[in-house]
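The complex appears here minus one protein chain, its other protein chains still in place.
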Amino acid sequence: MIVDSTHTRWIILSVAILVVGLITYVPYHATTPGGPGGGTFQGLIYGFVGTAMMVFAGLLGARKRVRIWRLGRAQEWVRAHIWLGLISFPIILFHAGMSFGRGSLTSVLMWLFAIVILSGILGLVIQHVLPRMLLDRVPRETVYEQVPRVIDQLRQEADTLIESVSGVIDHPEQPAFAEASSSPGRRAHDLRTRATALAVPVEGSDELKRFYLIEVRPFFHPEGIPEGELMGAKTSSARFGRIRLLLPRDLHDTLRDLETLCEERRELALQQKLHHWLHGWLLVHIPIAYALLLLSVIHALMSLFY
Amino acid sequence: MAIVRTTKALAKRIDLHYFKRHHPLRSLKSGLSWGAAILAVLWVCGTTRRSSVVFMNGPVSTRHQLFGVSCEKCHEPWGALQTLTRGDEHPSVSDRSCSACHEGPPHHWQTPPEGARPGSKLSGDPACIHCHQEHRGHTALAALADRTCLECHRSLDKNTPSGYKLQNVRTEGKQVDSFLSGHPEFARIASRSGDTARVSLNHSVHLRKGLAGLPQGRAQLACEDCHQPDGARAYMRPVDYETHCAACHPINLNDDRFPAKMLPLPHDEPAVVSRFLQTSFAALVASNPEQITVEKKVRRKTEQIPILGDKELKADAFVQEQRKWLEAQRDAAEKAVLGPKSQTCQLCHVVTQPVEAAASEQKDEAASGEGKEAAAAEEHQKKAPGLAKVEPTAIPARWFVHSRFAHEPHRMLQCVACHTEVDASEKTSDVLLPGVETCRECHRPEPNHARADCVECHVFHDKLTSTHLNGRNTVSEVLKEYFGPASSGAK
Partner (left out) sequence: MSSPETVSLNIDGKDVTVPKGTTIYNAAKSVGIDIPVLCHLPGLEPVAVCRICAVDVGARVYAAACLRQAEPGMKVKTNTEPVVQARKTLLELLMADHPVPCEKHKELGSCELELLAEKEGVAASKNRFAPPPAPRKLDHSAANIAVNHNACILCDRCIRACTNVKQNFVIGRNGKGYVAQIGFDNDMPMGQSSCVSCGECMVSCPTGALTNVGFEAHLAGEKVDIEWLSKLPIFQGISAAFLQRNEGAVVKRPFKKGEIICREGEFGNTAFYLLEGKVDIFISSPVQRATKKDTRSFFGIVRKMANRLTQAGRDTEDPERMKYIPIDATVDLHLGNPTAQLGPGDLFGEMSALSFYPRSATVRASEDCVLLEMLRPVLQILQKNPAFKKEMDLKYKDRALANQLRSMPIFGSLTPEFIDELRNKVELVKYDPGTVIFSEGDPADALYIVRIGFVKVLKLFPGGELTLAYLHRGTYFGEMGLMGEMVRTATCTALDHVEVVRIKAVDFNLMLEKFPQVRAEFEKEIRNRQEQTKAITQIGQTSDVTMRDFLDQGLMKAQSLLLLDLERCTRCDECVRACADAHDGITRLVRDGLRFDRFLVATACRSCTDPLCMVGCPVGSIRRRNSLEIIIEDWCVGCGLCAEQCPYGNINLHPFDTREDDPDHPGMKKAQVRNKATVCDLCTEHEEPSCVYACPHDAAHRVNAQEFFTRHYVGTPKTAAR
């Protein structure tokens, strides 16, 4: 979510909430003997409002489970999530009388809350930067979950490419995604991609075939991020440059296509890496938020009981 | 032929059901979420198995540690909820909970309002936990921050919220912010009346060098020769004649008939002294009759009553004669000791002459409204009619009744460091106590200074009258009550 002019309403609202909170908090802080705390009337009000905001922010998860319910557009929810979530932290600080928790549960709560807020802010920053990076640096992006599958298809494509100039190559392993064809349309498509021209080897293609089988083909392994010369843009282009010198002119086009496929593979590796960053922060944000909400409920119940 | 892909080719690469399968990243996310939630619950359950201390919003104060793990000792169920619904102030811990152990004497002890039960907290007073806030760490609940007091006492010339006006305080409309700023001069010093003790003392003379009667080798009296701390080393014991004065100021009746030409008198009430004189003279007659020249005439006189002839009668007459003589001697001696001109008692004390002489004075005293003194005078007249009366010295044991002071922590200081005027003081009425400025030299709310909190000197509750030491419980009861039946593992 990029913070832009569409957020104005929410920014105004959250600043207004913060200002109201501050205006009521300053005299409250100054006049309450022994310092403000969560148990006073005003403190409880802050706690109640803050918790409501936190719970609302947490409801985003529930909202995403019922995507097609017309409960307001998801992006509005995210805007509300960002701003109310952010503003709930000072409100909870008001609730706690600006302390960071005095008891074990309360300090754990505050620390968890801080982690959630910080990871959220980090996530927001990441969402400003990484999508653009993906746009710029991974032009041949695909669906993240399908990257291994696409890599496998790239390998098949490369196999076909090499076979078209150097004859049949032995497939040391089975295709990783054999279950692919399920519908007639699919099947036709798969047949099409496998419609390979089993041609007579072009003279001088042995070198290319060897290079492909030893260096390039392992590079198209769908799992993991391979290392080696082909992984770097510069080293890869140098390697291809060297190979090009060894090949007859007829094969240069094929080599260029192979290089393009390698580039695509490299981009997909980069996409995976960026995607992990783009979504990795959620691995902190969401679990901690769950724990936070759960403990908040316990805290609220116990505090209201006693 | 460069590789060109169409939209359709790109789309066909994708398995249309990929999103139904769990991708590691998503599985990890949901796994972690469950894990974190379970971990949180386990943590709470684990810690509450030992004690519910985990729910506490901060550790309890030092004194409450004993039962600090049992929430219900102080809290009433759903108390905080009532705070929200009713808007009450702190009902989650009511005064009832506190008064189970604490009597909580009233704040305004000097002037309890009509209908107030003596020794109890006043109805208008704030709730206990208004000032004594728990769960703020290992602190003393009584150690309140200044603003707790200033909540009511910031403007001293205005009534406090609970309706009582502070007395005897001249505030000049100042606002109290701290001890350093706005705290008025101590009332004892500020008031013009000075020291009203009814005893004459000239500190200047007593501290003179080469004072007569000093023990061997002493050039000068020291403060501690007269002022000695009490058991708690907080306040000074009252100056005691026998201990501190008698050595230099013996009380004697100068009369040649007694050995060493004087009779040492006891330091006591006039009635006691009077009896002592009579006994002393009786003893004098009994032991040494010839010395009593005047008595011959008396004897003769008794013998000249033949008509009576009765030996007993004669003896009776003699006794009567003798008593008259004794009374005369005694009265004379009394006058010498207590009379208006005498410097025996009146060297130090204020002596009131018998009723006739001092009627007007007494009437003044009675009119002045000092009910206590008037009653004492009346009693005195009943006990010893016709005797002069030594006024009570009325030296205050505690000068500042609204605050506590302890000399002990100040022991590194010279007495005169604070009591600076002592050397020059010639009059009893001089108040030799240090003023607020003197205190402020050290007590400032700043670093590297002695503390200057309100509660450093002032106390809220007047515990002098109410503290009892005999509680209700046995040891086992306390253990059971506070730690519960399963307390065997409690440390």
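For reference, chains read A and B in written order, and residue numbers begin at 1 within each chain.
Basically, contacts are C-beta pairs under 8 Å (C-beta built on N, C-alpha and C of every residue); 3 or more make two chains touch, one makes a residue touch a chain.
Just so it is clear, the model here is predicted, and its values are computed rather than measured.
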item	value
In the full complex, displayed partners of the excluded chain	A, B
Candidate in contact with the missing chain, chosen from A:77, A:111 or A:305	A:77
Absent-chain interface as seen on chain A, which is shown	1-2, 6, 60, 64, 66-71, 73-75, 77-78, 127, 130-132, 134-135, 139, 142-146, 167, 182-186, 188, 191-192, 195-200, 275, 278-279
Residues in chain B touching the chain absent from view	5-14, 16, 19-20
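Going forward, only the chains that are shown with their structure count from here on.
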item	value
Approximate Å spacing (C-alpha centroids) for the pair chain A, chain B	71
Residues of chain B touching chain A in the complex	1-3, 10, 12-15, 18-19, 21, 23, 25, 28-29, 32-37, 39-41, 43-44, 47, 52-59, 71-72, 75, 77-81, 83-84, 87-90, 92, 130-133, 135-137, 144-145, 147-148, 151
Parts of chain A lying in touch with chain B, wherever the complex brings them together	30-31, 33-35, 37-41, 44-45, 48, 101-106, 108, 142-146, 149-150, 153, 157, 177, 180, 186, 189, 253, 256-257, 260-261, 276, 279, 282-283, 286-288, 290-291, 294-295, 298-299, 302-306
